[in-house]
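A selection of the complex's chains, in situ.
The chains carry the letters A, B and C, assigned in the order they are written, with residues numbered from 1 in each.
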Amino acid sequence: MSAAQGRRRLRVGIVGGGRGAFIGAVHRMAAELDGEAEVIAGALSSNPQTAASSAEAWYLRRSYDDYRVMAAQESALADGIDFVIVATPNHLHFPVANAFLEASIHVICDKPLAYSCEEAEALARRVLRGPELFALTHTYTGYPLVKEARERIRAGELGDIRKVLVEYNQDWLMTPLEREGNRQAQWRTDPARAGLSCCVGDIGTHAAHLVEFITGSRIEAVAADLTTFVPGRALDDDANMLLRLEHGARGTLVCSQVACGEENNLNIRVYGSKAALEWHQQEPNTLILKRAGAPWSLLRSAHAYLGDDARLAARTPAGHPEGYVEAFASLYRSFTADVRRVAAGDAPLLDYPTVEDGVRGLRFIEAAVRSSAGGARWENV
Amino acid sequence: MSAAQGRRRLRVGIVGGGRGAFIGAVHRMAAELDGEAEVIAGALSSNPQTAASSAEAWYLRRSYDDYRVMAAQESALADGIDFVIVATPNHLHFPVANAFLEASIHVICDKPLAYSCEEAEALARRVLRGPELFALTHTYTGYPLVKEARERIRAGELGDIRKVLVEYNQDWLMTPLEREGNRQAQWRTDPARAGLSCCVGDIGTHAAHLVEFITGSRIEAVAADLTTFVPGRALDDDANMLLRLEHGARGTLVCSQVACGEENNLNIRVYGSKAALEWHQQEPNTLILKRAGAPWSLLRSAHAYLGDDARLAARTPAGHPEGYVEAFASLYRSFTADVRRVAAGDAPLLDYPTVEDGVRGLRFIEAAVRSSAGGARWENV
Amino acid sequence: MSAAQGRRRLRVGIVGGGRGAFIGAVHRMAAELDGEAEVIAGALSSNPQTAASSAEAWYLRRSYDDYRVMAAQESALADGIDFVIVATPNHLHFPVANAFLEASIHVICDKPLAYSCEEAEALARRVLRGPELFALTHTYTGYPLVKEARERIRAGELGDIRKVLVEYNQDWLMTPLEREGNRQAQWRTDPARAGLSCCVGDIGTHAAHLVEFITGSRIEAVAADLTTFVPGRALDDDANMLLRLEHGARGTLVCSQVACGEENNLNIRVYGSKAALEWHQQEPNTLILKRAGAPWSLLRSAHAYLGDDARLAARTPAGHPEGYVEAFASLYRSFTADVRRVAAGDAPLLDYPTVEDGVRGLRFIEAAVRSSAGGARWENV
């Protein structure tokens, strides 16, 4: 990255995320929202025609058919990309991320981190060797009021955490979409591309990460019941789990892709000995604080009464709803700031999910699968 | 009961529920709401002074110090009570109910049915011998929209039930109230009076009954994690469970009496292959119906579009909120109707929770306690 | 009333409210809810058969065909009624109330107070002569959190009141129900029985009273636009008004009986210089407090943090929803307490809407009708 990086938008590449994959467009919007970066190159699809037409629709400067070629060439160009977005199916996270890291290009990667625990750990070892930066897109930690929840728990406002209820329910896989040509459904329900789990891997990991992010406590053990409701499907499409956290908290984690009528219903409640917090992803600009013996407080985004993390994460005044793209963009804001910091010789701040979070995600998947197979017995994460 | 019963309000007695026990006043309001019955006699407390002053405050005709005396005398009087309300701590349910049944007086009794499974089964055997009527006050089944939920599931509107999420969270025991003179807390946390469980017994059984009432499917097995968060307490004050129902549905049951900020947060969601339903006890006049691929419908109490059971259960036009007392009164409405029916020689309709539901409640408690002790392993109910 | 009144339930009569009039059953439930009174006599309908069958359904001791006969006989009986409920159409309020007052029987009467301002003022003069008690059933002031709102404003918590937005929208008259045999619709849309207005008289007066009750400020002037949307209807079925209150507050009052999809949507917001309050009749157990620069607070019924008026008005612990019947019963609680007080020689506390409130209601109707006719010009109330 040139010395002039401080006076220009960063240049960004993307692998995967072409037409038909909504997450690609979300990455582009999120990466560019704050005016700090511009997507200029991509290997947008394994299908060359899709790759080319997607790149043209985005007015990209350079389009590639092969991510390995892209890594090599971008690394060599004077105006090569500053970082790459990995937006492929799970089984490609490791090889793609690795290729760019080896080409000295920073990486921001979709979750779960990898296809398997082994791959995740290998990737973690590579990332920790440095000096390239790595971020994992657990989007939901980008919401201002998720940051506020974390900050209040850190400050002890809830007392001892007793109970955590987290849920992530959807319904988009309630019919066998994978047999009707839906490519998003196809790879997620395919053990060869998704890994050990569909539902737990795709969304359960988001929920588990949210629990650890907000509470600051690790999930120590799970007792899980994974189910496949849609006949003919090889992986779970629904799961219910009991949780045990560090420091004695208990809870449940519920996730489903067959919960009729649910869109993207991620929500969390944390009950402590002094107060509780509740947050709903579908109404993300409100955080409910329940102090013992007092009226509930509705904390709203962008107010002066919030802590620094939350307040600075809002882009508009209170009452101007911010949503998913803005939350995603906050990960990019922190990541691009770190890219600029390391270019300037400063230490990164790492204010985004890391490769270690990604390894924990894979371990969580494996523990859940083991527990369910063993009759819901407790399994350590 | 005299032949003239048809032309007068029924006469009701109550055991327990004197001053300091809110449930006594609720029973009186609920029993009398529809103008079909009047509480006229009581053994309102084991403390004679409380019994007398409570009876006076209620303008009762007859006050007793001892429920056995009450059963004997009321049975012998020309204007004796038509039925009795049992509103005592759990360990007295069996002896009190039994005494009145033996005195040929119908009984309506608080939940859980008894102190133990053994007692519950003994009481069930007595009730089934007849001819006296017996009802168990799982209040929440009296809500119009709970009836609507049952009716729609019965009619197949949800398709196959896949997932059930039920929750009953409170916070009133989040501090050691039992050591601060609160009598309600004292007996509920006392194994000698409450039985095997505090939280699961007191409110978990409500949640479990609601699941079976609405879905029409039995809970077959539980994997439970019971916890005592308040130090020094002998029984559980919090529980999380995985559920398996007949016909393949899975789910969770969460209950707590230490969930800071929660009042009486009973709610249930049932997801099927064609639609889902959601109901919240604290906003009881709305039932959310989520049909696949369609907008959510908000069904509201007292509308013509509801089924008969729900529609007839409403006492006021739509938009006039009805609450807990009205739901409770609906159990009494069905029960008093049965009292009149059997007096007239007709078969009872039994449209209220029965002694068999009560036995299932005790079995549920025992299975949960066993499972938790066994490391959350699946235990049959 | 006998000296023994202190040791028995009060005896209550009712005029109007027979089968088909939901408000009659509500009066009975509300009058009896707290166990302080029992409805024992009635002239339930101008149709003798309806009167008789309604009385039988309620197990009344005495049924009358004519309210004048009832007033005379009850007044003479040793076990005559202690007070009477007037639940007739508007044009009968004055003659019925007057007959019972003249028979030395206390009166609790439906709103609006009378058919016309003249009648209202005549009735007020009679009531103020005493010694009989008189209450007007503006039900909504019986809700605990409406009392809380009043108390907080009285205490200055809102600062100077700036803006009041009140709304009472229904849809039950959105079709010409009065031409399809609905008796409730017939008299309300009939100028001979309803008076000057249908919508403003029937529900606008509730809204206006709620404004004055909560804020403690009088509505000084209105600029109104009354409309009749259903063809063939003689009176208004919809109204929008600008309000000016004492001490400088402004606002709007919106009411309708043709607002499609609305049930009984009465709600109010009061904005002051320091805080604001918001309350919705259809979710009556929550009061929203909005302090300047602070998170919104959700005040919930039955909590210790509420003022005395609200706290004592709740009959169950927090989280057990209370509704319309309970609010109505709170008017009866205050009224029966006053009946007992004056029997015991004490001064009444008058903690319920009075005849003066009723006169203001009629003046409000007349001002609104005049303003609308005059092109929405300001008219003093």
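Throughout what follows, a residue touches a chain if its C-beta (ideal position, glycine included) is under 8 Å from a C-beta of that chain, and two chains touch if they have at least 3 such contacts.
The shown structure was predicted, so the numbers you read here are calculated from the model rather than taken from an experiment.
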item: Overall number of sequence copies in the complex as this file defines it, 3 displayed; value: 4
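Everything below uses one rule, namely that only the chains that are shown with their structure count from here on.
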item: Separation of chain B from chain C, taking each centre as the mean of its C-alpha atoms, in whole Å; value: 34
item: CA centroid of chain A to CA centroid of chain B, Å; value: 44
item: Where chain B touches two or more other chains at once, by residue number; value: 262
item: Of all residues in chain C, those that touch chain B in their complex; value: 7-9, 22, 25-26, 28-29, 32-35, 38-39, 56, 58-59, 170, 172, 262-265, 281-285, 300, 315-326
item: Chain A-touching residues of chain C, taken from the complex the two chains share; value: 289, 293-300, 303-305
item: Complex interface listing, chain B residues touching chain A; value: 158, 162-163, 165, 167, 171, 174, 223, 225, 227, 229, 238, 240-244, 250-252, 254, 256, 258-262, 271-276, 290-292, 296, 375-378
